[in-house]
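Here it is: the structure, laid out below.
The complex appears here without one of its protein chains, the remainder shown in place.
As written, the chain order gives the labels A, B, C and D, with residue 1 at the start of each chain.
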Amino acid sequence: MATESLTYIFINAALVNNFVLAYFLGICPFLGVSGKYETALRMGGAVTFVMLVSSMCAYGIHWLLLQLDAPYLQLISYIVVIASTVQLVEMFIKKFSPALFRALGIFLPLITTNCAILGLALFQTSKGYNFVQAIFYALGAGVGFTIALVIMAGIREELDLADTPAIVRGTAIVLMVAGILSLTFMGFAGLGG
Amino acid sequence: MEATPTVRKTFAHGIHPPDFKEETRSKPIRRFPFAPVMIVPLSQHIGKPAKPVVAEGQEVERGQLIAEPDGFVSVAMHAPASGIIRKIGLAPHQSGRMVESIFLQPFPASGQQVDPGTPCEVETASPKEIITAIQHAGIVGLGGAAFPTHVKLSIPEDKRIDTLIINGVECEPYLTTDHRVMLEQTGDIFTGIRYVLKATGAKRAIIGIEANKPDAALKLRRSIPEEMPVNVELVKVKYPQGAEKMLITALLGREVPSGGLPADVHVVVINVATAAEIGRLLPRGRGIIERVITITGPAISKKGNYLIPIGTPLRYALDQAGLHEDVSEVVLGGPMMGQAVSSLDIPITKGTSGIVAFTSAETNHRPEKIYPCIHCAYCVDACPLFLNPSRLGILAKQGEYERMAAEYHLMDCFECGSCSWVCPSNIPLVQYFRIAKGIIREKKAQS
Amino acid sequence: MNTDPAHLSTNEFIKGLWRENPIFVQVLGMCPALAVTNSVINAIAMGLATTFVLIMSSMLVSSLRSFIPRQVRIASYILIIATFVTVAEYFIQAISIELHKNLGAFIALIVVNCLILGRAEAFASKNTIWPAFLDAAGMGLGFTFALICLGGVRELIGNGTLLGYMIFSENYQPWIVMILPGGGFFSLGAWLLLFNWMKSRKERLNLAAENSR
Amino acid sequence: MNHHHPTLNPPAAEPPSSWPMIRALAGIGILCSLLIVSTWQLTLPTITKKKNEYLEKAIYQVLPGATSKKTFKITPDGKIEQFEGEERGVQRVFAGYDDQGRLVGLAIEARGQGFQDVLKILYGFSPEKQAIIGMRVLESKETPGLGDKIEKDPDFLANFKELDVSLDENAQIRNPIVPVKHGTKANPWEIDSITGATISSKAVANILRENTLRLIPVVMKNLQAFEDGSLAGNGP
Partner (left out) sequence: MSLPKKTLEIRTSPHLKSPIQTDTIMRNVVYALLPVAAFAVYLFGLAALLVLLVSTLAAVLTEHFLCILNHRESTIGDWSAVITGLLLGLTLPPALPLWMVACGGIIAIALGKFMFGGLGYNSFNPALVGRAVLQASFPVAITTWYPAMTPDRFSSLPASSLTMPFMKPVWDTVTTATPLGQMKFEHIAAETDKLFFGMSGGSVGETSALIILICGAYLAARNMLNWRIPVTIFAVVAGLTAIFHGISPETYPTPQFMLFSGGLMLGAVFMATDMVASPLTTPGVIVYSAVIGVMIVVIRFWGGLPEGVMYAILFGNAVSPLIERSIQPRVYGTTSRRAKA
């Protein structure tokens, strides 16, 4: 059983070991959806939400697999459950909040292949978090993802107006900025203990 | 001198450029001789050009109506001198385009007498009559914008005016015309105010004067006719204090809504020289034929304030004032918002408040190199409308005109030039904004 | 145009190595490219594991392509990929616990590597087994190659070694930043810069050649 | 950005018949399960063996002289029980025995917060010397080249050759372990930290202090259980 406090888990997942900037999880949406602030914010919200839901599901599956003594099914069941969760969430939102669906709609399918979600499920299992801890972990990871995404979007909106040299335009400069951000987030090391 | 307490009234932001007024502020207004040929453009105001009522070859008296207003937003024109109409045709204009103008050749011995017209008495005339009289006197805003004054004074039914502000700020560097008008045409100003108060129904008038003209303020204060609800208020020396919106905020603490008019906050603002002109012309039933202009700048040897007949070619005026050989730039109006001219063959119009001529010594010294915006925020701290010129400039450079208007209130900018003046990177912000506004207006017109 | 089948198959293979390199050109599968490239050995292991999964799942997808209805194809692909990833994971664990520890969860995360699903969807589902194999092998090796490029730079500068062998002197002062996350971003960024530069140079040369023609 | 996500667009509107779908998914499901289970069966023995070797290597490293081991767990109420395998949330203690089957010492797992993330270490405790006689980092994400010195720095590892954790008359630790500035170690219970990796080395010290304060008294009280473990002859 992991004994970390909930604050520690949250801060660690959000800042110290930021999913994007320290674990490189969710790089695809980080590169792809960080062009505009509004989109980034929505994507962050969608990911956080799905993270929460799939973290709970993963907790349940893990428990079930322990009962069945079938650890080898972990990966395959996680991915299947995450994919179906995303589908369900999509249908659910579509039905109950069309406005939210319009805001998040196009991002939801993309989240299936977002490695941050699967990574979260795998990490939470290997860290042995209990249910509440897992929820805080998911929340921290989601918030951290959103922070990174939104900061990047802010900087990229500025860069769009900048006089950047031709060869750095595109992914190259985003990666360089991500590198600087990653160094910046190193300042959070040791927090929350 | 009256003890003036610390002047506090002002607006937020703004800049403090050097004023260069020292050389002309004590020069009394002097009259100018007639030029050999005068060119009276039919469009000296914002709005529709006037319609000529004279024919080529016709002789006219000084002050005689030569063109009448064509529609509501249009004003009359009067002959600046007695002479003969040589031609009605295209002539170069300040705007850079050729515009329909009346060419008048004054008689060699043309006198200064002016044809008397039908007076408009302030006591008997109705507000409507006053406004029509102002239109037919050809009066426009003499501060530089040349907006027909009668249009400004025609308050819509649903608006109520409580205060008339007389703008005697004259915040543009170099210019001292309003200063001299306040000192020398004090009586006319009060007469004019009386007309305007009646025309607009305002209960009181405030004359706003920048604190660097204490003599004018004193003179005006002492000359307030008895029982006239007029106040003279000093405002801080700061550019662009003379902008309508800024003056209203400084004096009354009201903010004209974005996209709105002073009437929306129950105010009408007219320039002090315009008021003087109304006060001088209406009781005599005359039209506007001359105006006070400061001719100054390093390239002028006889700097001063001159009463110049409208239609006098710039070249003639500058020649009279002693133009330096090495002149490199001539600006009509003040140096902050005025316009540089490419040709000296254009005539002086009703809107010309000053002529500033620079020699190449100054223009060569002006910084040319444009650095990238360093986000110093000088422009943000300067913009009297609290716009974000830095951001607007960056967007303009990328051609994001729609965003400029939609997100950053581009259309509110009145091009006071404060941002360009302070910009340490010499970014021609105002020019960018002018272009952007033009493009947006065009797009709007198309759709 | 050369329509010789042999040439075509070579083309399927070669394109992934360079012209359509998954990382440097298509910018796919960035997570593992950044996460496990702090040493060459990790990069190779990750690259080969991915290649294995890519080849196996591509071949399976290709052979089952008429059996899988369109509606459930993505779900089927994910199932297949996840299976081979699990297989790969157990094999790696059996080979070396240390290596498995170093790669951590990133082995499992091969499942969500867009490259694999992308190839299954874009190529394997539309081609027969042999081209699908060539395509997967080319892409996989291209991916491995890119990972080695990254890992090489990062290990060399960040640790002074290559595959664990000291390259510089004992006294080399390593740039630790290169094996930190930040260094991952920087080195991938730098490689992309290099590719951009080569691309723009080529375009310039082509343009010059066309103009002189 | 040329960034292609696999297209997840809905297929063209054709009347879906569910049988082929079910057939396909079921078929693939069966195929996949077969593949996974057979791999699992194939690799499990090797993996278990390797894992065990890995753990044993660590245990023998922190308990020099030990050649066989036995796993125990400490229950939350302070009881010692024999235990095999791995379970979450269990405080494992490995007893190491020499060739003659005598208890060399106990290898105890400890974890706590490091600089970047949770640190997991294994330390060897000798009941005879009432001291820590070895330490090994099992899991760490400390900064490479800096924090990871706690795994490599010989001066630092020398701290754990004989680190005093002796008990006083109340069967509590007399001098809790404390980290001190590099080069100022004066007492056997102090840990000389690493210059440039102060934080990580202090984290190790803190984890050890916290863990020893809690467990050493328990372990010492139940020493017999561990010694008996060897007599029972249930080798490695």
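Simple rule for what comes next: a residue touches a chain if its C-beta (ideal position, glycine included) is under 8 Å from a C-beta of that chain, and two chains touch if they have at least 3 such contacts.
Since this is a predicted model, take the numbers as computed values, not measurements.
K.L.:
Given that one chain is not shown, which residue among B:Ile131, B:Ala276, B:Met337 or B:Ala436 touches it?
P.N.:
Per the contact definition at the top, the residue touching the missing chain is B:Met337.
K.L.:
For the chain that's not shown, point to the residue among A:Pro71, A:Pro98 or A:Pro165 touching it.
P.N.:
Result: among the candidates, A:Pro165 touches the missing chain.
K.L.:
Residue by residue, what part of chain B touches the chain that was omitted?
P.N.:
15, 17-18, 173, 245, 249, 255-260, 315-316, 319, 323, 325, 327-331, 335-344, 356, 358, 363, 366-367, 371-378, 380, 384-388, 390-391, 405-409, 412, 415, 417, 420-426, 428, 430-431, 434
K.L.:
Could you pull out which residues of chain C are in touch with the chain that's been left out?
P.N.:
168-169, 171-178, 180, 182-183, 186
K.L.:
By the contact definition given up top, give the residues of chain A that touch the hidden chain.
P.N.:
On the chain A side, contact with the omitted chain comes from 37, 150-151, 154-155, 157-159, 162-165, 168, 173, 176-177, 180-181, 183-184, 186-193.
Criterion: only the chains that are shown with their structure count from here on.
K.L.:
Which pair wins on C-beta contacts, A-B or C-D?
P.N.:
C-D
K.L.:
If you average the CA atoms of chain A and of chain C, how many Å lie between those two points?
P.N.:
About 23 Å, centre to centre.
K.L.:
I need the residues of chain A touching at least two other chains; which ones are they?
P.N.:
Expected reply: 28, 31, 72, 76, 113, 170-171.
K.L.:
Hey, what residues on chain B touch two or more of the other chains?
P.N.:
Within chain B, no residue contacts more than one other chain.
K.L.:
Please name which positions on chain B make contact with chain A in the complex.
P.N.:
Of all residues in chain B, those touching chain A are 372, 394-395, 397-398, 400.
K.L.:
Within the complex, which stretch of chain C touches chain D?
P.N.:
Contacts found on chain C: 25-28, 38, 64, 67-72, 74-76, 79-80, 82-84, 86-87, 90-91, 93-94, 96-98, 114, 117-118, 120-122, 158-159, 174, 176, 179-180.
K.L.:
In the complex formed with chain B, which residues of chain A make contact?
P.N.:
160-161, 163
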